[in-house]
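In what follows, a structure is listed as C-alpha cells, so that the remarks can point back to it.
The other protein chains are all here in position, but one chain of the complex has been omitted.
In order of appearance the chains are A, B and C, and numbering begins at 1 in each one.
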Amino acid sequence: MNRWLNHRTLPLLATFGVLVILYGVASMRYEGFFTGRVMANLFADNAVLGICAIGMTFVILSGGIDLSIGSVVAFTAVLVASLVGPGGWHPVPAMGLAIVLGGLFGLGQGWLIHYFALPPFLVTLGGMFFARGMAFVVTKESVGIHHSFYDMLLSMHLGLGGRATLPATALIFLLVLVVAVGVSHFTTFGRNVYALGGNPESARLMGLPVAGTRVGVYALNGVCSALAGVVNTLYTGSGNPAMGMGLELDAIAAVVIGGTLLAGGVGFVEGTLLGVLIFGTIHSALLFDGRLNSWWLRIAIGTLLLLFILLQKEITRRATAQARPGT
Amino acid sequence: MSGSTPNKTEPAARRDGGASVPAGRARDAAWRRVLWPLLSLGVLLLFNLFFAPGFFHLEIKDGHLYGTLVDILNQGSKTMLLAIGMTLVIASGGVDLSVGSIMAIAGAAAAILVTQAAWPFLLVVGVCLALCALIGAGNGALVALLGMQPIVATLILMVAGRGVAMLLTDGQIITFDRPAFVFLGNGHFLGVPFTATIVATVLALTTLLTRRTAVGLFLEATGDNETASRFCGVPTRAIKVLVYAFSGTCAGVAGLIAASNIKAADPSRVGEMMELDAIFAVVVGGTALTGGRFTLAGSVIGALLIQTLTTTMYNLGMPPAIAPVPKAVVVVLACLLQSDKLRSGLRIRRTRGGAA
Amino acid sequence: MKHTSSPRRILAAGACALAALLLAGCGPSSESSGPGGQGDSGQGKVLLIGFAQVGAESAWRTAETRSIMEEAVKRGLDLNFADAQGKQENQIKAVRLFIAQGVDAIILAPVVETGWEPVLQEAKRAGIPVVLVDRGIKVADESLFATLIASDFVAEGRMAAEWLATKTGGTASIVELQGTPGAAPAIDRKKGFADALTSGMKIIASQSGDFRRTGGKEVMEALLKVHPNLTAVYAHNDDMALGAIQALEEAGKKPGTDVLVVSIDGVKDAFEAMVAGKLNGTVECNPLLGPLALDAVLKAVQGETLPKRTIVPDRLFTMDMAAAELPNRKY
Partner (left out) sequence: MHTPSPERLRARHLGKSFPGVTALDDVAFTLRTGEIHALMGENGAGKSTLIKILTGVYRAEAGTIELEGRPFSPASPREAEAAGLSTVYQEVNLIPTLSIAENILLGRQPRRMGLVQWGAMRRQAARALERLGLELDVRRELRSISIALQQMVAIARALDVQARVLILDEPTSSLDEQECQALFTIMRRLRDQGLAMAFVTHFLDQVYDVSDRITVLRNGRLVGEFATDQLPRLELIGKMLGRDVSEFAPAPDAPPATGADAPPARIFLQARDLGRKGAVQSVDLSVRQGEVVGLAGLLGSGRTETARLLFGIDARDHGSLEVEGQPAAMRSPREAIRRGLAFCSEDRKTEGLAPNLSVRENLVLAMQAGRGALRRLPRAEQQQVADHYIQALHIKTPDAETPIRNLSGGNQQKVLLARWLAMQPRLIILDEPTRGIDVGAKAEIEKLVGSLRERGLSVLFISSELDEVLRVSQRVVVLRDRRKVGELEGELDEQRVLNLIARA
C-alpha cells in the first residue's frame, strides 16, 4: 500500500479533487474569480467558521458533538466588546479572559458528559441555550470596539503579491490550523482523541486517560470557539449577542464534508480545511454570480452541496476500487 | 434499585414462572423509559402550581376548554408531531434536520392550492402530505442508498427546502380563510383543540403501525445493529427510507397545522429551529441518539415538556433575551435525571457481564 | 460497506454529471452582461452594483429587495444580489467579495448597527461608494459611507406610543410584542415606545414574538391567561400584531375595540385587518427604497457629495384611513 495513497487518505484526496474542480469551474464561469484576492478572501472570510470547525473536528473525532459553539462565539465576542468598549479594558486581558472562560465552559460541558455519562447532544444543546442567554445578559445590542490595539491588529496584513493580502483574521485561522494539525498528529492527546472515537471501551482497557481526553476535547473546543469569537470581533470590530446562530450546523457540515465520520475515530483536521473551503467556494461562487434571489440562492447552495458530496463519494469509490487489487 | 437482593438467578427455576413474567418485564422496561421524562414534566408542572397562579385554571368558553394547559397541548402539537416522526428516524440510527423546511414546504403548497385551486380540502391535504412523504423519502434514499451521513443528507434539504417553499410563494406570506383549513389548527373537537386530536391519532396510528406489525422490531434491530439485521433478511434500506418518509409526512402535518394556526403560510420563518426541539424531545423522552430502542410516548412527553417550559417563561414574564438560560437549566436537569437511569443500567450490565 | 449495487452507481454518476452542468448553468445566460473587467472604461460600460441584503425573513424585506432590483433593471444597471440569511458574517463576506469583484457601488442594508468599520474601510480604500439603506450604522468616521436612506425606528416607536396615548386618554395596560432579541428594529422600537409613554400607560408584559405571526399568536395566547385585563397591544411589526389579533379573537375579545392594537411596518395584510376593524393603527415603514437608493448610487458614482442622511418619513395610518390606502399597497 502506498504511503500517501491509502484508504485513509483517499477521501482526503477526493475532497481536494472536488475543491479543485469546483474552484476551476467557478473560475471559468466568473471573470475575476481565479485571483489571489478571492482565494485570500476565502481564508479571511471563513476564519470564524474555520476555527470553529477545527475545534469541532476534535469533538467529532472523539465520537461526540458540540452544538454550543455558535452561542459561545457570540458570548465571547460580546464579552470582549463590552470589556474593551464600555468597560475600558485593554483588549489583550479581555481576550485572555474570554478564551479562559470559553475553555472553562467547554470543560464544564465535558465534565457533565463524561462523569454523568450524558449524551453530548443534549448537554451541548443546554450549553447552546445557556451561552446565548448569557451573551444577552452581557449586552442586548451589538457593541462597537474602538481601541488603538484593534486598529493595529486590523492594519496587519500579509501581502501575497498583487491585491491579495491575508488579514489578521486569516493569519490566526492559519495559525490555529497548523497548531491543530500538529496536535492531532504529534501529541499523545491528539492520538488519544482518535483512540477514544475509534473505540471508547478499548481506549479505557488500553489504559488511556479517557476522562482527561474527553473533557479535554470539549475544553479545547471551548477555547477554539472563544478564539473564533475573538476573531469575529476583529472581523467586524464589534460584538453582537445574536451572531453565530446556526454556526454549529455549518461547522458540522464542513467537518463532515471534509471526510470526518460522525461516528468518530476517522478523519483529519486537514480535511476540515478542505470542507470549509468547499463550503466557502460554493457561497463565493454564488455571490459572484449575483443573479439568484434569496430562495434560488438557498436552493442552489443545497443542490451544489449535494452534488459535490456525491461527486466526492464517487471519486472515493472509484479510487478505492482501483487501489484494491494493488494491496 | 429494587433488585439488589443477592439471590442467585437460576434460569431453570425462573423459567417455571411461566410466560407471563417476561412479558410483564418487557412492559416494565417500557414504562421505566417513560418514567423520567414524565417525572421532569411533573416537576415543572408542580413548579407552576406554586409560582404561576391560574396555570391550572380551566374553563369552558364557546363550548370548548380554555386555559393555559389547553394552550400547551395546542401549541405543542407541532413539536409533538415532529418528535413522533423524529423518534423513528433516530431509532434507525439517523437524524432529520430538514423537518422545519418540510413544514415550510407543506404550508406553502397547501396555501397555494387552497387559494388558487378549487380543490377539495382533503385532496389538498393528501397532495401536500404525499409531497412531504416523497421529499422525506428523498432524504432516506440519500442515507440508505447512497450511504450519506444523515446529518449532512438532511442538512442539504434543510437549506434548500426553505428555498423551495419561498419559491412556491414567491417569498410572500400567503393568507387564506378556507374554513376547513382554518379548522385544522384552530378548531375544537370534543371540547379539546383539534390539533390534540390529530396528535393523538398520529401517535395511536404510529404505535399501532410499529408495534402491531413487525416494523418496530425491524426498526429497533436496524438501529441496534444494521449489519446483523441485514444478514437476517431485514429490509434495512427500505426501513430507513420508510422512516425518513414518515418523518417527512409528520413534518408535513405539522406544517399544515402551523399554517392553519395563523391562517397564513410563512415560508421563511415557519419551523425555524424546530428540528432541535424535536430532537431534544426525543432524546429526553428516552430514545438514545445512537438508535435502537425507541419510545413514542416518551417523545410526546418530551415535546410537552418543552412547550410547558416555553409557556412557563411567558407566564413568569422572563425577559426574552435571557429566556434561553432557564431553558438550558431544564435541559441539563433533564439530562441528569436520565443519567441515574443510565448508571443503574450500567450496574445491571456489569453484573451480568461479570457473571459470565 | 463494500456492497455496491448498480442503481446506486448510476445515481452517483448521474449526479456528478449534473453537478458540472448546474455549476456551469449558474453563469450568466448572455456573456455580454457578465461582470465587466477592470480594463474597459468605455462609455457604454454598464455599471455593476452590489446589493447586500439582510435576508428574506418578512414580506417587508422581500418588498424592499424587489423594489431595489426592479429599479436597477429599469435603469439598465447590473445588480449583484447577496442574501445574508440574517447573519452579519455573511453580509461582510458579501461586501468583501463585491470589492474583490470590483463593483462600482455597493448598497448595504446592514443586519446590525455596529461592526462595519473594517469592511467599509476596505471599500473606501478601493474607492467604492457605499449607500446604506433602511437602518443606520455606528461608525466614528462618517466618510465611510456615501449616504444613508433609512427610517427612524425610534421615531416609529414614539409615534405608536403617542397615538396610543391620545386614543386612550393616557391610561392603558399594554402588552408589548418584541421583535427578535438583539435586532436593531426591536431595540429601537422598544426604546421609542417606552420613551413616549405617559404615566398612566403601563407595559404589563413584554415578550418576544420573534417578528413572526406564530410567535405573536402563541405569546398572546399565553399572556392572555396571565393578564386578561389588558387594554392595548403594541407589536414591533405587523406580522406579530396579526398573530395576536387571532389569539385575542379566539379568547373571545374584540381586537380593535376591546383591545387596541397598534403595530409598525404597514404591510398589505395589516391594512386589510384595519379595514376589517381589527387593527387600530400601523406606522408605515416604507420599504420601497429602490428609486431613492439608486438615485443616490448614481450620484455617488459620479462623485457628487450627498447629504449624509435621508430619513424616509414614516406615517401612521389608522383604521379610518385604511380603506382609502389599501388599493395603493403593493406589498
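Methods note: a residue touches a chain if its C-beta (ideal position, glycine included) is under 8 Å from a C-beta of that chain, and two chains touch if they have at least 3 such contacts.
Predicted model, so just to flag it, every value in this text is computed and none were measured.
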From A:208, A:224 or A:262, residue that would touch the chain that is not displayed: A:208
Of B:204, B:217 or B:273, the residue in touch with the unshown chain: B:217
Among A:17, A:36, A:96 or A:198, the residue in touch with the chain that has been omitted: A:198
Positions on chain B where the hidden chain makes contact: 3-9, 11, 14-15, 17, 19, 21-23, 25-26, 29, 212-215, 217-218, 220-221, 224-225, 227-235, 292-293, 347-356
Footprint left on chain A by the chain that the document does not show: 1, 3, 6-8, 182, 185-188, 191-192, 194-195, 197-199, 201-209, 265-266, 324-325
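Convention: only the chains that are shown with their structure count from here on.
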Most contacted chain pair (by C-beta pair count): A-C
Chain B and chain C: spacing of chain centres that average the CA atoms, whole Å: 34
Geometric centre distance via CA averages, chain C-chain A, whole Å: 30
Where chain A touches two or more other chains at once, by residue number: 136, 140, 241, 293-295, 297-298, 300, 303, 306, 310, 313
Contacts with two or more other chains, residues of chain C listed in rising order: 11-12, 55-56, 62, 181-182
Interfacial residue positions of chain A with respect to chain B in the complex: 67, 112, 116-119, 121-123, 125-130, 132-134, 136-137, 140, 241, 249, 252-253, 256-257, 261-262, 293-303, 305-306, 309-310, 313
Sites on chain B touched by chain A in the complex: 97, 142, 146-149, 151-152, 155-167, 171, 276, 279-280, 283-284, 288-289, 321-329, 331-332, 334-336, 338-339, 342-343, 346
For the chain B and chain C complex, residues of the former touching the latter: 52, 54, 57, 61-62, 66-68, 71, 75, 145-147, 166, 171-173, 175, 186, 258, 261-264, 266, 268-270, 310-311, 314-315, 317, 319-321, 323
